[in-house]
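Below is one structure; the comments refer to it alone.
Only one protein chain is missing from this complex, and each of the others stays in its spot.
Here is chain A:
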Amino acid sequence: MDRRTVILKKLLTRLMGFIAAMLLLSIIVFYIARLAPGDPLQSFYGDAVESMTTQELQEARKRLGLDAPNHIQYIRWITNAFHGEFGLSLKYKIPVMEVVSPLIGNTLILGGISYLVVFIFAILLAISCALFEDTLFDRIICKVGTAAYYIPAFWLGVVLVLIFSINLNWLPSSGAYDFGKSGDLLNRLEHLVLPLIVMVLSHLWYYAYMFRNKLLDEFRKDYIILAKTKGLKKVEIIVKHCLRNIAPTIISIMAISSPHILSGTYIAEAVFNYPGIGALSVESAKYHDYNLLMLLVLITGVLVIISSIIAQSINEMIDPMLKEQEAATWKKATKNSSSW
């Protein structure tokens, strides 16, 4: 049993956990959708349901697969899901995959860029705040940051639209691109500016404050004195030593932050009518479009779990302590295998 098998085993257990979580999630969502009060027939046919005869209703139920008991419906759904068929959208009357697939990219772009921007700015802000600890600068940033974090994101978005796109007419207020300009990069960027500002403002301080406090704790350690006597400059100490020491913390925070940021993306999308899965899930919740909502929940789950797995792996690559643990387990494993 060598090192590679240990890593492979680790990946496999993680994959198993991932699949189990997805199955559980899908069961929960499926039953919630079936227990919900809105009649799927109602949302599929609209008011036409009331004028249908009983026979027509039964046929309609059969066509939508609503006649079987719940667990059989679930098994049917999950076998179809493995073939990439997730049923019809009740609102759009086309397969949900077709509704969702063009929008995932948009959400990933918005979410990914804001994820990066938020963390880069958070680290920079944390360093500058920690460097000037307890000065006026630090205190003002702390107050402003807390305020920005607690202002509801949607209101911030609406106010920004009011100022920058309606009164000043600088930036577009909605959508991901102007009609017929989907390939125009500049146009896309223009549409990204306002949602990005909202995302950054409403998430930045939450993380910056955590990192700032971590850095401040780090400044109290003894190795700082040694570094200072060596003649390193403050900034050098922070970049070369402190930042490196808190890197695992930063990355593990980044790993668990993806649901938080994704949830923010949903609000930003809804405010700016940005065509992504967030705006779509708000809409599908409004119209009781459960097939669509289920797929969206599953996609969100996949996004969250994958990003946390990636962050965990990066964390292990960077943090020597974790590597040592891995080495220890490897040794243990080799020991065990020799005794077998």
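The criterion applied here is as follows: contacts are C-beta pairs under 8 Å (C-beta built on N, C-alpha and C of every residue); 3 or more make two chains touch, one makes a residue touch a chain; residues count from 1.
In this section, contacts and distances are computed from a predicted model.
Its record in UniProt calls the unshown chain "ABC transporter permease", which is the match among "ABC transporter permease", "NADH-quinone oxidoreductase subunit K", "ATP-binding cassette, subfamily B" or "NuoM family protein".
Taking the complete complex into account, A:V161 is the one of A:L103, A:A122, A:I141 or A:V161 that touches the chain left out.
Screening A:A21, A:I109, A:L171 or A:V193 against the full complex identifies A:A21 as the residue touching the chain left out. Screening A:I224, A:L243 or A:I314 against the full complex identifies A:I224 as the residue touching the chain left out.
As for the chain not pictured, it touches chain A at residues 21, 25, 29, 32, 35-38, 133, 146-147, 150-155, 158-159, 161-162, 166-167, 173, 216, 219-222, 224-225, 228, 234, 237-238, 256, 259-260, 262-263, 266-267, 270-271, 278, 281-282, 285-286, 288, 290, 293, 296-297, 300-301, 304-305, 308.
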